[in-house]
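One chain of protein is taken out of this complex; the other chains stay put.
Entry: chain A
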Amino acid sequence: MQHASGHRLAIDIGGTFTDTVLVDAQGAVLATSKTPTTPAKPARGALEGATRVLAETGCGWSQIGGFIHGTTLATNALIERRGAVVATITTAGFRDILQIGYERRYSQYDINLVKPDLLVPRSRAFTIAGRMTSDGVERAHLDEAAVAALVDGLVGCGAQAVAICLMHSYANPAHEIRLGEMLREALPDLVISLSHDVSPEAREFDRLSTTIANAYIQPLMAQYLTDFQTRFSENGLTCPILMMTAGGGMTTIDIAARLPIRLVESGPAGGAILAARIAAEVDESEVLSFDMGGTTAKLCLIDGFRPQTTRKFEIARAERFIKGSGMPVRIPVIEMIEIGAGGGSIAHVDRLGRVQVGPESAGSEPGPAAFAKGGTAPTVTDADVMQGLIDPGLFAEGRLEIDVKAAEAALIRDIGAPLDLDAAQAAQGISEIVDENMAGAGRMHAVESGKDLGARLMIAFGGNGPLHATRVARRAQVERILIPRDPGVGSAVGFLFAPVSFEIVRSRYSTLDALDLDGLNTFFQGMIDEALQVVQGAAPDARLVKRRVAFMRYHGQGHEIEIPLPDDELAAADMPALRAAFEEEYSRQFRRAVPGMTIEVLNWAVTVSTEQAALSRHDEPGQTQRAMATGHRRVLCDVDGDWRDAEIYMRAALRPGDHLAGPSLIIEPQTTTFVSSDFSARVDGGGNIWLQRERENRDG
């Protein structure tokens, strides 16, 4: 699948820019482009980007043998509240699952907090009698006689889509299926999302919320996908379009239209896939990917060349990215920590005299003060300009003028004056705070995952990742950094390495001692068949790999640990090994296992995916040489706080084997790599830049 004949094209539609990458059959990048996203008709911007790279390389549409697309449209529709009018149907007696949720305030000291708007008001929340138990036994029949009244209710409230979430439907979906059929017959135009299909996990609030989110964006995404497909087909595209999912795999347009919720956050997932691929190519088994853009920074742990995954995720968190302030969604996703720290993040002084940075962002409009497009608040980019780290003449290939005076004025007014600092000190203060925020988020994320950052290789990309990598790494005690090629369009490049895959997580509670093995094996086979059908639809001839997982915990605990299972039917003889695997992982995460405690399993998962394409490994360059600087400029050293001369290098001119010392700036069209004075850099055989912290220089 990966290396089907012909070129392959990846398009990542982000909130601000649409990134396009064209590669040849061997995976070598032929052309990239960054074009403005066209929010009214995103497919138009995508077509423009594709046309540009085709024109640049002289390729025709017929030469495209693979097409991968990722988009923030699904996420943005949820954040901007642009979806359908959704109604819900839940089990009688449980009309308020959504209103009640977890009964929790997301901010302990904020007595004026407003809970997130979960899209369906109580007036559109309907119920129907009928009851399943947790082991899937029907306790009361579905009240089919009540469906006619439900139909009236749905029509009366103007519902365009309905999310159906009945008690324990993950264990027995019969009532949901029957109710769905009856509604489809009565209301053929109604979009219907069934919770057991969208997210077959126990916990009614999370499942309902996920089903609502899916129903909410389904009409919009179905229309978008049809439009997208049509536009490209009309232009001559002949290969099928595959969609990038949040879980880091690709799926067909049909599945995407049925389960559009799986498309959220697929752009950042592409970045993590890229980092995982590079980790494999350079054989680094413990990696931290660091993707810093204009508004946020995203960090992901990658172990054994697999990005960490989770099943919990929140969309549209309120201010400050506070946990619990968004709409919970349970789907398989690549786990990333995202914080409001980007080039556009705005700095201010709080009433305790502390510098605070973000999460408010100047975005690209009006942008940092230095962009002179109307922004007046000091941002992280302004601080970088002030410290000399951005060469005003070379920023964005010289297409965007940098106004150093405007940056200075903003820094003095909002930070320098209140704290009695000059512009450079203010700039350095902003950097210290934002870099610490990112490093702190990374450390926290590692701890929550029971992992350590210290020995990791950081892979940095995104428009601001290479610029802040050394500063964040030092604070996170990370010693080595890799900047891949084309770091500015990392997510789109990552799409090209994604497998076709489908993951299903389903609840089935049992203690490990009392597993019904026959029942469990049948249950697994059902999930595997379902996933196989999806994957084979997109990749009929590919070699497939399966991965089975159990989510285990000690009885009485709330936190589950993911334990891989053998890819085979489970037998009684496997049980000691499963217990041992859990205890080993538990003591790795929590220092000590708890011998004698009962182990239980609530959720099980299967992933079916196409096999990874062969890695392209590059030999180390035979000889090394000092790189040729093209100039130098004054920068404020982040290690000792003095102004120093930094050498300037053009990335395009660097060759394998080149090495250089900090402080230096390595400039390329979409970003700059800042090599701090305590780091050195070298270029490997694959064109990656490696930054290594020189320990003897650590104190300046």
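We adopt the following convention: contacts are C-beta pairs under 8 Å (C-beta built on N, C-alpha and C of every residue); 3 or more make two chains touch, one makes a residue touch a chain; residues count from 1.
The criterion applied here is as follows: contacts and distances are computed from a predicted model.
Chosen from "ABC transporter permease", "NADH-quinone oxidoreductase subunit L", "GntR family transcriptional regulator" or "Hydantoinase B/oxoprolinase family protein", the protein name that UniProt gives for the omitted chain reads "Hydantoinase B/oxoprolinase family protein".
Residue-wise, the contact with the chain that is not shown comes from A:Arg105, picked out of A:Arg105, A:His141, A:Arg184 or A:Arg634.
For the chain left out of this panel, the touching residue among A:Gly15, A:Gly130, A:Gly271 or A:Gly429 is A:Gly429. In the complete assembly, the contact with the undisplayed chain comes from A:Met597, out of A:Cys239, A:Ala316, A:Met597 or A:Ala661. Within the full complex, the residue among A:Arg82, A:Lys115 or A:Lys405 touching the omitted chain is A:Lys115. Where chain A meets the missing chain, the touching residues are 93-97, 99-105, 108-112, 114-115, 121-123, 133-134, 139, 167-168, 202-206, 350-355, 419, 421, 425-426, 428-429, 432-433, 436-437, 440, 443-444, 447-448, 477, 509, 554, 556-559, 589-592, 594-597, 602, 641-642, 699.
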